[in-house]
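Take a look at the structure set out below.
Here the complex is missing a single protein chain, while all its other protein chains stay put.
Presenting chain A:
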Amino acid sequence: MRLATAASEAYTTPLAVSELLGCKQCAAGRDQDEELGIRIPRPLGQGPSRFIPEKEILQVGSEDAQMHALFADSFAALGRLDNITLVMVFHPQYLESFLKTQHYLLQMDGPLPLHYRHYIGIMAAARHQCSYLVNLHVNDFLHVGGDPKWLNGLENAPQKLQNLGELNKVLAHRPWLITKEHIEGLLKAEEHSWSLAELVHAVVLLTHYHSLASFTFGCGISPEIHCDGGHTFRPPSVSNYCICDITNGNHSVDEMQVNSAENVSVSDSFFEVEALMEKMRQLQECRDEEEASQEEMASRFEIEKRESMFVFSSDDEEVTPARDVSRHFEDTSYGYKDFSRHGMHVPTFRVQDYCWEDHGYSLVNRLYPDVGQLIDEKFHIAYNLTYNTMAMHKDVDTSMLRRAIWNYIHCMFGIRYDDYDYGEINQLLDRSFKVYIKTVVCTPEKVTKRMYDSFWRQFKHSEKVHVNLLLIEARMQAELLYALRAITRYMT
């Protein structure tokens, strides 16, 4: 029932991108259809993800009991079986925790009213121009009785939410700049002020949706059928593709042609896996032998941190954000890349002084009960998830690789583990992989299918989704750590 209402809304909402862009072709096609009186939407037949071939993804109906229960849960909670769920179900254990957390954040007891929660979700997703999430939550927002006027831009929302805009911006792109003054500004704004509990709820929502936007782009999630860009009204036979149908803006048409040519180097990539495993083995064995000096270790971290700023795809072209999405935040130019160009210094955050397990958890659970527990579980599952496989190899201890990925992401945010040798990262993560990680975490809107395809070519799609899970959880934790540290400092 809910799906139906949502779908009908999508046609009537003035949000349709194609209208905004004023595509003549579409308009023409639409007129013709309207003569017939009925317009039947057709899915753009790509499956839930544009990166993963549809046949690789689990078909609804062929799932096992556990997955079926998850689907049922997801459907009950969201009123739909969204593409994110369909992709995440590669890892049912994680999906369960993810859905539970998301359901709690959006629908269960909490300090913020329901429409605020969805609106914050929209704000966060819009920071990364993630029209997929924005569209979903616009529907939900209206469904729970949100004021449609707010959707015309942040300046139409209550002052209280506008105040959150700054935190949203900093959190999404440069979380290390969050200070207790930010927090103080939100908490002491007279009648527009936030309570601590509300703020923690908002921070958790923001970080959740920032990282979910990363996942959406990182796995190339296709738009839902009822959302803009998820459907077409043209008959299947029409061949001239209209770019309006792919509003995620990643030009998948070209890429699909390009990538068919890229599958040549199968033998090369086979050696990649072998080489990676060999390196892991070496690291395991000779760790005790060559002991790097302290200065060496410290400089390795600095090097990695500095380098991570320059790791960027060469085709760094400007992506103009879809107009409908950019309405939800101001200052579109503020992004991660700014600081890398200017070579801004990222201060080092010592995880031994403020870590999630000891400090973050306690603070969240104190101010927003039960959520700390849920997020903690989610982090644990994501960090410890393994099937002991690597591409075609079985019984591999992948903990070293997973830790390298996790710590690399934290390193990009300036978070340092005293007990980690950052030299390992260079050994284990090759450049194309680093480019992918960096893009997904920092500027997800720029991920292309080419990037997705060019790292770890021999690995399965489920493993790439697994990598994405690590990425989004590590990112969420990093953002949370900075935000919660600022709150702690404010409180002391």
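Observations
In this section, a residue touches a chain if its C-beta (ideal position, glycine included) is under 8 Å from a C-beta of that chain, and two chains touch if they have at least 3 such contacts; residues count from 1.
Just so we're on the same page, contacts and distances are computed from a predicted model.
The complex includes a chain that is not drawn, and of the options "Ribonuclease P/MRP protein subunit POP5", "Nuclear pore complex protein Nup85", "glutathione transferase" or "GATOR2 complex protein WDR24" the UniProt name matching it is "GATOR2 complex protein WDR24". Remark: the omitted chain is touched by one listed residue; of A:76, A:189, A:275 or A:392 this is A:76. The chain omitted from view is touched by exactly one of A:57, A:186 or A:363, namely A:363.
Taking the whole complex into account, chain A touches the unshown chain at residues 1-2, 69, 72-73, 76-77, 79, 107-109, 143-144, 287, 291, 294-295, 297-298, 350, 352-353, 357-359, 361-363, 366, 373, 376, 418-419, 488, 491-492.
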